[in-house]
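All remarks here apply to the structure that follows.
For this depiction, one protein chain was excluded, whereas all remaining protein chains were kept in their positions.
Labels run A, B and C following the written order; every chain starts at residue 1.
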Amino acid sequence: MKISASQIQSHNENLLPRHKQELDMLTNLLSDKGADAEAVVKRLTEFQVAIPSWALGAGGTRFGRFSIGGEPRNLQEKIEDVGLLHAMNRSGGAISLHIPWDIPSDAAATRQQAEELGIRFDAVNSNTFQDQKGHKHSYKFGSLSHTKEEVRKQAVDHNLEVIEYGKMLGSKAITIWLADGSNFPGQQNLRKALERTYDSLRNIYAELPEDWKMLIEYKPFEPNFYSMVIPDWGTSFLLASKLGDRAKTLVDLGHHLPNTNIEQIVATLMTEGKLGGFHFNDSKFADDDLTTGSIKPYQLFLIFCELAEGIGRAGDDDFSKIDWMIDASHNVKDPLEDLLQSVEAIKVAYAKALLVDRAALEAAREENDVVLAQEIIQDAYATDVRPLLRESRFRRGGSIDPIGLYRKLNVRKTLISERGTAGTATGL
Amino acid sequence: MKISASQIQSHNENLLPRHKQELDMLTNLLSDKGADAEAVVKRLTEFQVAIPSWALGAGGTRFGRFSIGGEPRNLQEKIEDVGLLHAMNRSGGAISLHIPWDIPSDAAATRQQAEELGIRFDAVNSNTFQDQKGHKHSYKFGSLSHTKEEVRKQAVDHNLEVIEYGKMLGSKAITIWLADGSNFPGQQNLRKALERTYDSLRNIYAELPEDWKMLIEYKPFEPNFYSMVIPDWGTSFLLASKLGDRAKTLVDLGHHLPNTNIEQIVATLMTEGKLGGFHFNDSKFADDDLTTGSIKPYQLFLIFCELAEGIGRAGDDDFSKIDWMIDASHNVKDPLEDLLQSVEAIKVAYAKALLVDRAALEAAREENDVVLAQEIIQDAYATDVRPLLRESRFRRGGSIDPIGLYRKLNVRKTLISERGTAGTATGL
Amino acid sequence: MKISASQIQSHNENLLPRHKQELDMLTNLLSDKGADAEAVVKRLTEFQVAIPSWALGAGGTRFGRFSIGGEPRNLQEKIEDVGLLHAMNRSGGAISLHIPWDIPSDAAATRQQAEELGIRFDAVNSNTFQDQKGHKHSYKFGSLSHTKEEVRKQAVDHNLEVIEYGKMLGSKAITIWLADGSNFPGQQNLRKALERTYDSLRNIYAELPEDWKMLIEYKPFEPNFYSMVIPDWGTSFLLASKLGDRAKTLVDLGHHLPNTNIEQIVATLMTEGKLGGFHFNDSKFADDDLTTGSIKPYQLFLIFCELAEGIGRAGDDDFSKIDWMIDASHNVKDPLEDLLQSVEAIKVAYAKALLVDRAALEAAREENDVVLAQEIIQDAYATDVRPLLRESRFRRGGSIDPIGLYRKLNVRKTLISERGTAGTATGL
Partner (left out) sequence: MKISASQIQSHNENLLPRHKQELDMLTNLLSDKGADAEAVVKRLTEFQVAIPSWALGAGGTRFGRFSIGGEPRNLQEKIEDVGLLHAMNRSGGAISLHIPWDIPSDAAATRQQAEELGIRFDAVNSNTFQDQKGHKHSYKFGSLSHTKEEVRKQAVDHNLEVIEYGKMLGSKAITIWLADGSNFPGQQNLRKALERTYDSLRNIYAELPEDWKMLIEYKPFEPNFYSMVIPDWGTSFLLASKLGDRAKTLVDLGHHLPNTNIEQIVATLMTEGKLGGFHFNDSKFADDDLTTGSIKPYQLFLIFCELAEGIGRAGDDDFSKIDWMIDASHNVKDPLEDLLQSVEAIKVAYAKALLVDRAALEAAREENDVVLAQEIIQDAYATDVRPLLRESRFRRGGSIDPIGLYRKLNVRKTLISERGTAGTATGL
């Protein structure tokens, strides 16, 4: 299924007068404060968030999974789905693949399909947390950190293979999420596990193309429940520092202990030139993988405030080198609607962060005027920036109201008729 | 497979001299302090922990599952496995079934099999967190709390059916773990969800046999990640209080927010006569379902201190009315070895709690002698009580060294040869 | 110091044209959606939050305290400070006193002073967590739960004395925050501590005037670090249920374990008719006592959504019976500016909650349209409601821009000149 330009245009028509009115009102309001609505719209228009191939079907928990129907059955249909999103919101112009779930049988055809939809290939993801058919060795007790050299080698080789697939498609980064760890005190020699992991990563890094990045995730627990080999940003940073300039830390918002100040981690990583990218999602308890912005929208805004600070300092160049990806699980929502909401929330946070009066803020900070500093950032946060998002979509030919359009066009129903109800996305 | 008395006896023979020596030493040591080793052994001998039918195979996470092989393929094999455990440690003389995974096709035969192995049927468990084939309505959006009456009715009827199966087997309790809740703010009318749940529970309670208990679990999150309808002991208590005397709260050690003082909850529930039973396991982060005693053995001891206090006050009678069950997931260990370790840890905690000099402790408490109170309970905790556990097993014909025996007899290898490597336990 | 009506009016004059323009724009915007700006303004105008007498000076931690200067030195100056706030924001028309820090030497004069400033006396607070000069018994090891009857009696008598002071001033509630608990496993008989506490509360409740409420706080830790006698809402609810209809639970936003779903607790307490009041503040880690709305504004909104749901159901009457109080500590901000920010954040959350399209929300919930339900509540949350707050202040003669006015008038400087730099508020 595809959504045509005329379908979008037709749906926009009714909404346009009111949108223009609201945009004008907001533009004037901001202008009175010395803020530039147009500049924000321009940045929003450029901003693209990669959609993970594994998040286009219904997700689940260890207790079960409820299908939604119409889920993509192969890589082609996954790209098709990202195409639907991108047609509507013009912000999902990238897809992040997962090997071996998304091995392209015909890389050229896959590239062409994506190109026609305006989609590029963001970081490729390796998988050493599940056993695949045909594997000689099991990852039950780890992969890159495994006690046995042959298992580590198999895992390294898999990562190298993933890079090869990425090269075929034009990716420029590999994301390594290492599920290795231990479930019980005593199970693992923690030092050796770390040393073995470093050694394995070194072998992968040695084969990393010059224009690629290696993104190293961290996570405190799950699927291991006592220790994870890379549990926190400090360990990811330690490894990335030893590996070299192209190794960076990837921040998944759900991979932190309770109460962690994530925005400070972002600021520290930017200061050290080690912020590689994001996996956006939201969570209340653990790695809940909920819709971005559904639980802690203010935290998301604060993260973007740190990012905006980084732009101000280092220029757009740094900002553009960060990989923006969603990583979520859709257990009770239609995955496509869920992703529309997530992208919207990310752009809302970004727009608000751009509205912060940075000069005034820095002045207040230098004088330790805590009340004023809060007033300044909360003034930006309180602003209803949705007209700017609508405009950024509209200008690129997207929908003023993506979820409204999606429902009006009965997209899910069409997908079910095309793909059936039993179809489950490969992967989680 | 069965383990014979002579196999156990033969394995015990070598260990016996040393065991007797250690037991004598400890008995004397305790006697010098005025403690009665024999009384502790006696209590340990009587103490039985129910094994959950769903924890006899390898568990997994949402990211995958690694089979162990030889896993039971049906109810008969599950009972057989519990029989193996009970033969070795003489403390697993009960099984807790899960419907629909364990529906007995021939209840009489099932009872007879269990009886021959010395096993009784503890609480039966209903399941409204997964859809079953043939279900008319999905539990995707809840069961007992569902917005639609017909879904609630289906869930109520399922619970009534579970009670019927329990009656056939001689169970005296139903455990209701309600996975209902919501993933997003706004999704659910929290008040109505609670009211509907109460209403459904009332319908089940109305059919509860006079000599049965209804055990109501609580859990703060997973599989729902914003709200659970029964998130904490307070809500379970509230519902149980309204329902009546036979409704009680079940404490699963893994179902608490970080840093919760679980032993205080146990004390409060006992004070109010509402402590119904336990699901034992251990955890570091969330509902990790690890081997009991593998992460926080001191907390387990403190819980048993509260239970021992309750015995001292209310007499054995109250204690005997509590349902003791394990609820764990075995992701990287042999499930049977894991269960042997869990039962051992529970009995260690119980034995140590029994050794606390309660008279001295109460005296120190009344005088707020905090240092002395800590010395008293830590004196009991520091004691190496393993000889008492060995003796309690030995006296009942069990093994002095269950894991050693299990390995010497190559039990897992035998089970694999009997059941195959592909066998996966029904259930999680 | 007082702020005169003409000072406020003069400061408002410049701001008025722009305010009116923004208000009109928002009113139209809301009207197009079927929402009634005027109704929200009306509710905001009626809404009053009590200021705690102990939060008018600089707060501190166990590591130290940094004075701000000009802090009130006695009850009269505290009321004066609340008068300043109320003159500016017209929402702080109540003060919550703390005995023995605020014993009125001349109750009639105190009432008159308050009346002239438009301030009434909200719940009075007892203090049994510190020893006072002249006390016969120390609260080092507890008060209402103490092992010794004479200490419990002293604590009960103190609470009765607090009620007497409250009667003199026109209060209608007593807030009991019980700091009792234990620092170490073993220290306390948890059951007896609970039973003694109930017994003491019963003695206080017996003397509670018919038109009063007893508000029972709960807190998981601090100042005790192993157990608190009333650690959670469940225990407060249990005690309040036994005591009677006038005993209610008080929710302090900072008194929860990590990740607690506070809004669900609010919903449950409302369902059971046991929600007595709030202590508003914000926190990231523990009982941080930060400015309300500075850390988790979305959570605050969700709490007010539950409250708004309660209004819709039970009518305004229930809502008006809830005590709204701030309880915060101002370690690095000017306390008065901090309180202005807190009250603003509370009203923002309230206004947004009132804007939720409840009929549409309930319809979406009944159909389990999770995406739509989130869209509906986030549409309200995204709205910039500040014009409504400005209007509600303006109509009652308050300031359109309280912090701006406060700074323009150099209030703190004046207070310092009147009261000196060394002045520290009595209390924390």
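The rule we apply is simple: a residue touches a chain if its C-beta (ideal position, glycine included) is under 8 Å from a C-beta of that chain, and two chains touch if they have at least 3 such contacts.
Everything quoted here is computed from the prediction, not taken from an experiment.
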Residue touching the undisplayed chain, where the options are C:T291, C:N368 or C:T383: C:T291
Of B:K78, B:H279, B:K333 or B:R419, the one touching the omitted chain in the full complex: B:K333
Among A:A267, A:A308, A:L339 or A:L389, the residue in touch with the chain that has been omitted: A:A267
Touch residues of chain C, complete complex, unshown partner: 59-64, 66, 129-131, 138, 140-141, 179, 183-185, 187, 220-223, 225-226, 258, 283-286, 288, 290-291, 294-295, 329, 331-333, 428
Residue numbers in chain B that touch the chain omitted from display: 18, 22, 25, 29, 32, 258-259, 261, 284-285, 291, 294-298, 332-334, 337-338, 341, 348, 368, 370-371, 374-375, 381-384, 386, 403
Interface residues of chain A (partner: the chain not displayed): 140-141, 147, 182-192, 194-195, 220-221, 226-227, 231-235, 237-238, 257-261, 263-264, 267-268, 270-272, 298, 302, 305-306, 309-310, 313, 361-362, 365-368, 370, 373-374, 376-378
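Quick note on the criterion: only the chains that are shown with their structure count from here on.
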Number of hops, chain B to chain C, where each hop joins two touching chains: 1
Shared interface numbering between chain C and chain A [over half = same, under half = different]: same
Rounded Å distance, chain A centre to chain C centre (Cα mean): 39
Touching two or more other chains - residues of chain C: 258-259, 261, 298, 368, 370, 374
